[in-house]
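Of the protein chains in this complex, one is absent; all others appear in place.
Should a chain be cited, it is by its letter among A, B and C, assigned in written order, with residues numbered from 1 in that chain.
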Amino acid sequence: MKTVYPDSKGRYGQFGGKFVPETIMFALEDLEKGFLEAINDEDFQKDLEHELTHYSGRPTPLTYAGKLTERLGGAGIYLKREDLNHTGAHKINNAIGQALLSKRMGKKKIIAETGAGQHGVAAATAAARYGLECKVYMGEEDIRRQELNVFRMKLLGAEVIPVSSGTRTLKDATNEAIRQWVSAVEDTFYLIGSAVGPHPYPKIVKEFQSVIGFEAKAQYKEQHGGKLPEKVVACVGGGSNAIGIFAGFVDEDVKLVGVEAGGKGILTGLHAATMANGREGVIHGSLTYLLQSEEGQIQEPYSISAGLDYPGVGPEHAYLKSTQRVDYQCITDEEALEALNILCLEEGILCALESAHAVAQAIKEAKSMTPDENIIICLSGRGDKDVHTLFEQQKEEDSHDH
Amino acid sequence: MKTVYPDSKGRYGQFGGKFVPETIMFALEDLEKGFLEAINDEDFQKDLEHELTHYSGRPTPLTYAGKLTERLGGAGIYLKREDLNHTGAHKINNAIGQALLSKRMGKKKIIAETGAGQHGVAAATAAARYGLECKVYMGEEDIRRQELNVFRMKLLGAEVIPVSSGTRTLKDATNEAIRQWVSAVEDTFYLIGSAVGPHPYPKIVKEFQSVIGFEAKAQYKEQHGGKLPEKVVACVGGGSNAIGIFAGFVDEDVKLVGVEAGGKGILTGLHAATMANGREGVIHGSLTYLLQSEEGQIQEPYSISAGLDYPGVGPEHAYLKSTQRVDYQCITDEEALEALNILCLEEGILCALESAHAVAQAIKEAKSMTPDENIIICLSGRGDKDVHTLFEQQKEEDSHDH
Amino acid sequence: MTTRMKEFQTLKAPLFVPFITAGDPSSEATVDLALALQNEGASALELGIPYSDPLADGPVIQRASLRALKNGMSLEKAIKLVSVMREKGLTIPVIIFTYYNLLLQLGEQKFFELAAQHDIDGLLVPDMPFEESKELQEACLQHDLSFISLAAPTTSRERLKEIGRTAQGFLYCISSLGVTGTRTSFANDLDCFLENAKASSGVPVLVGFGLSSREQMQQFEGKCDGYIMGSAIVKKIEELGPELVNMETKDKAIAAFSDFLSKVVPVKVYS
Partner (left out) sequence: MTTRMKEFQTLKAPLFVPFITAGDPSSEATVDLALALQNEGASALELGIPYSDPLADGPVIQRASLRALKNGMSLEKAIKLVSVMREKGLTIPVIIFTYYNLLLQLGEQKFFELAAQHDIDGLLVPDMPFEESKELQEACLQHDLSFISLAAPTTSRERLKEIGRTAQGFLYCISSLGVTGTRTSFANDLDCFLENAKASSGVPVLVGFGLSSREQMQQFEGKCDGYIMGSAIVKKIEELGPELVNMETKDKAIAAFSDFLSKVVPVKVYS
């Protein structure tokens, strides 16, 4: 059952590939070469591990959520605490990995795209730490909505470049980053933020995020006399935290559940449920499930959590859906908010709205499982960044009540 | 050189003690008894360690700040990363410890004071995790300034109680928490937020924060073949992170530096430099250095960092100053801001404004030290909470420039 | 001990010790209020010194403190004010109620000098528990001042014995947990506590904290030697404040205050 994808063309079954202008093909090949060399280089692996341990604070704990478990009365709930990483989410695992790779490849400049700013901050952080020049492309609309994250990137020494094309959001920022990469491939590394984009990006991001899964597996086994959990649940935006935690379990007899943002409900059209509701298509150089119009124009997704509203999804998830190895479900804004509240009240953990989608799904599933079964949730990030959203949400609800 | 204080009356030299109404003396004795029992109970220690490890993510790393070191060209800089704790600062070490103690003592309710909300959030977090009812006293003025932290405490299930007495800030919230404790000592635990207050609080808080120092020492020694650093630097508000990290080094031949908030400069009167500029006095039940008027009315301190503007200081620090074991210095707002920026740019770490005071002092001292000497800075917390302040600060500066 | 305090100790129960904050609503009014209290039967006066951080006080006295601080009141000024009261005929003992920090900053030496100069009879430091107070208690003895000790329902029997044994002036028994302020119910095992307090001390045992009416005092009849009343009085002063500082309404306000007092001072009070 060992995974053998992607193939030499970067395909996961029919998904993935490199649908990019010829001008970057060279850079992608160069990147793949550099990446393969790096991961086979013991020194690189040592550096990476050193930085994850001594800079980002890995291993992150696997926390037993005793009170939550008791409240649900079903399966035991364990939380893989990516929220405890430096900068507050799993994003930094990948940013550190790619930044070190960039350095190793002799590229002194990195560019990155960002939506709400999470990956932008992670990239700017890694750039500062490793002495790289950093430009972050960000939609004008997102810049307006996230001025504090913009400021934070600047504090870290990054230049934030407004993107005014298209809908002025994440997808356009990604387009723009790719475009700009094209014109500066020689000295510039494109540090992508999720397990998306043209091959070999999905593979690279998975590699750097798989530490989540392998750590969780080892920790769980140690706590449970070598046994494995029954289920692993993770939220899916582009799919990097999910593919990272799944990596530890995909070749085992463990049920895997990916959770997309159901937004205001699939029927309203306001969602980011790419796999539930998208069709095969090409986005950012990759063939995958995609939210698009009849004719193929990419549609703007919606979710209360900024990190999940990506109109595509990493190609490996598309593949894992097609093979039914992973079960993909949707959770609405409302369900996610409720789960966030419950986790806060029961365990004192304010998780990211993205992660709350995974929590909500696990809550649903735990109830119909038995107390001798266990679920690991990938708590991909902390909720500090979402407090303002939650606060406004609350105010709105309060005003409806009156 | 082993430390033997506090004495049976809770005195550190002439400092400390229990200057509280007779009504709480009973509770303080009860607390001391409960505390001593707990720390001598292996199960309690195991529980505590379990929670610090599996919930809060300890040990926190000791990060070598290579780029910063290079920039300074002097002593090597190491960062003890309390910012990577759950909830983002060292405060949680103490909150977990006291909450577990509360539980062990059969007290189902906790109360806490908070200034900007950091300790309030930590206390509410621990309360949620351990199933305790939580009330947080907070000055009305602080509630107004920190609505998001108030909201966060509520998310965690805590009740936030506005305090309208005095200057409506931290010192008044602390007064009020003590007053309220008096009326509910039987089932209520007062979870204090720093190494201040009447005996045995300074001792308890030190105990729960000393994990910082012992971890840092072990980590440093492991990285340096058993040697010790030349210097340890920490910021001092009430003094809990400082006393915690000093605990690992105070009995060794290591220079210790505590850094108070110099605000807009000592001469302006706008500062929180209790030890540089205060006189002996009583605050919150403890005899210590205190910012006060000629006649003994407690004065409102000022610092750009909300966590340092406490008009008193933990009694053990007063003692360590009087014995000259620790060197206490001041850092102004401006210096702290600059240090925060430098650390951000060089290491990709956005630290708390409080911690930036320690960074600024270390930067000063490193320059006059040699490259074979090393400094450990206690990075007490992350700066996410301060981004808004920094942002406003920047806007202000920008507007002055034009 | 001063002669005034000795006399106080011989008064017949129930004793009545009211508390007012010096400087609230003004220094002048404090003098008038003190005299009115004596007229209405106060056995002694607790003169509160306003403090920025009154740990043991509830909102009513906190507010009084703030007002008095705004008027520039201080420990030294308050002590000096007692001479004015004496000149105007105040003969009952005056106990200075001050948080420790104010005393510390003034300096004990200076305090005792001023106390002697201005006919002070006692000292009560609400945030100085028994353990911390030995030296100060002795210093008071040396300076003929009564150091007033407090005991609470939560005070252990041993401690209570010790406190009672060394008590000077009178023993202040706190009737309920919490801070000062009027309240309607009291600690349950209060009877037992008062019994122990009386058994252990040779000075009058007074009950205080939260007493606001004659009816409440009657609950303790026979179980103690008298009562302390603070917040209820300070609240009345707060109400009358504006009138008390207005020359034209001052007399009327003092009359209203006296009228209020006549309804709350314990019955059969010696005067």
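Convention: a contact is a pair of C-beta atoms (placed from the backbone, for glycine too) under 8 Å apart; a residue touches a chain by one contact, two chains touch by 3 or more.
Remember, predicted model here, so these are calculated numbers, not experimental data.
Colleague: As a test of the contact rule: which chains in view would the missing one touch?
Modeller: Across the whole assembly, the hidden chain touches A.
Colleague: I'm checking contacts with the chain that's been left out. Which of A:N175, A:S240 or A:S303 qualifies?
Modeller: Among A:N175, A:S240 or A:S303, only A:N175 touches the chain that is not shown.
Colleague: For the full complex, which residue in A:L31, A:A89 or A:L290 touches the chain that was left out?
Modeller: Only one listed residue reaches the unshown chain, and that is A:L290.
Colleague: Tell me which of A:G120, A:P200, A:G281 or A:G348 is the one touching the absent chain.
Modeller: A:G281
Colleague: If I consider the whole complex, including the chain that's not displayed, which of A:V185, A:I245 or A:V387 touches that chain?
Modeller: Going through A:V185, A:I245 or A:V387 one by one, A:V185 is the residue touching the chain not shown.
Colleague: Looking at A:I143, A:I192, A:I298 or A:V313, which residue reaches the missing chain?
Modeller: Of the listed residues, the one touching the omitted chain is A:I298.
Colleague: For the chain that got dropped from the picture, name the residues of chain A it touches.
Modeller: Residues in contact with the chain left out: 9, 17-27, 29, 165-166, 171-172, 175, 178-180, 182-185, 279-285, 290, 292, 294-298.
Everything that follows uses one rule, which is that only the chains that are shown with their structure count from here on.
Colleague: Testing understanding: with touching defined as stated, what is the shape of the graph linking the protein chains, line, ring, star, complete or other?
Modeller: Contact pattern: an open line, chains touching in sequence.
Colleague: Go ahead and note the Å separation of the Cα centroids belonging to chain A and chain B.
Modeller: 34
Colleague: Can you list the chain B residues in contact with two or more other chains?
Modeller: none
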